[in-house]
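Rest of the complex left out; these chains stay put.
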């Protein structure tokens, strides 16, 4: 039985994790912290839970970037692997995460879907040829209008791998996640599009991550390591 | 100065080669065979041309599959590299081509565009993961209604690299070449699309091939070798 503790348990992703893990006998959720508790979070209160998680326990973080220090402390103190889906870390915090990963295994990712990571892999592989053959490129990122970050973390991640490109962002109604990459030369167009049908795809990624991280001793990993 | 001889010189591609090479000082077209002459083709008649091509000469074949033996004979006899864009070879003829390539360098390709070969490369790289993560896939091939082969050679080529897939073909008006690959799991869709704006993209591929093949001694190559 794998024991889970979720930071950000009442968020969109948190709720979905609960829903899907409920019907899966391999997992048990031992606890979580919601938005309200984040500010008054006291490690002591959860001490017994974390002790109890020592074997087969995993921390999952879909909360807010400001909490990362406390989460890393817990992770190190109780030797609990950590999966981070929270975004918006500054360089300093990313350094702290990197440092912590010398003691514990950490997976950090902006987008836990298989498809986006597959496209990420594709872009890494072909970028050298896009330069060689002088392709121009554009990324269009379309998301629901409650998404705060413009452009999306995912499009920034994809963009960082393609030389010479721009990002256009649409925020509109209920689109979960839609990214389109235009790759254009004078005589041809390549269009690579990703469309999320259901948020469950992100949970699927988390489940893969949990199984994968259990055997790791330490290190900072991405979904690339998990999936491919 | 690179000397070119074209089999199928009055076809769509043949004409375009002439048009584009005319304005390029690196090339000269020394001769060609059109559809009419194919049936009465006598090597002797062209002997002087082929002798003249010995240095920096390249044969280009966009004619018809039945002529391949004669073309290979010329290629071997006069030591002329050969670029084959003709399609529809049966297994026997493919074997003969392969055998000839032990003496001369040959490039053979169904589709000389950079984009389609890039997508071919992508598919080869990710297919193992499509299987691992249980994606289904469909290829849609859309071409002008004068195209004889259904499905297109290109979609067959792409299809051969993806496990479990079907091809749908549309033949409609003036579309030069449009291929769409749907890759779908239960929760997400990846769509990879290629669209030809202008037939010149094929000629560009031929020009790359010509420069590339000049330095080769022997061997059977694909556009993969040329481009990547």
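Here the chain labels run A and B in written order, and each chain numbers its own residues starting at 1.
Just so it is clear, contacts are C-beta pairs under 8 Å (C-beta built on N, C-alpha and C of every residue); 3 or more make two chains touch, one makes a residue touch a chain.
Values in this document were obtained by computation on a predicted structure and should not be read as measured data.
Chemist: Whole complex: how many copies, 2 being shown?
Modeler: Number of identical chains in the whole complex: 4.
Throughout what follows, only the chains that are shown with their structure count from here on.
Chemist: Hey, what angle do you get rotating chain A onto chain B on C-alpha, to the nearest 5 degrees?
Modeler: C-alpha superposition angle, chain A on chain B: 180 degrees.
Chemist: Using CA atom averages as chain centres, what separation in Å is found between chain A and chain B?
Modeler: So the centre of chain A lies 42 Å away from the centre of chain B.
Chemist: Which chain B residues qualify as touching chain A in the complex?
Modeler: 113-115, 118-119, 121-122, 125-126, 129, 133, 183, 185-201, 204, 227-228
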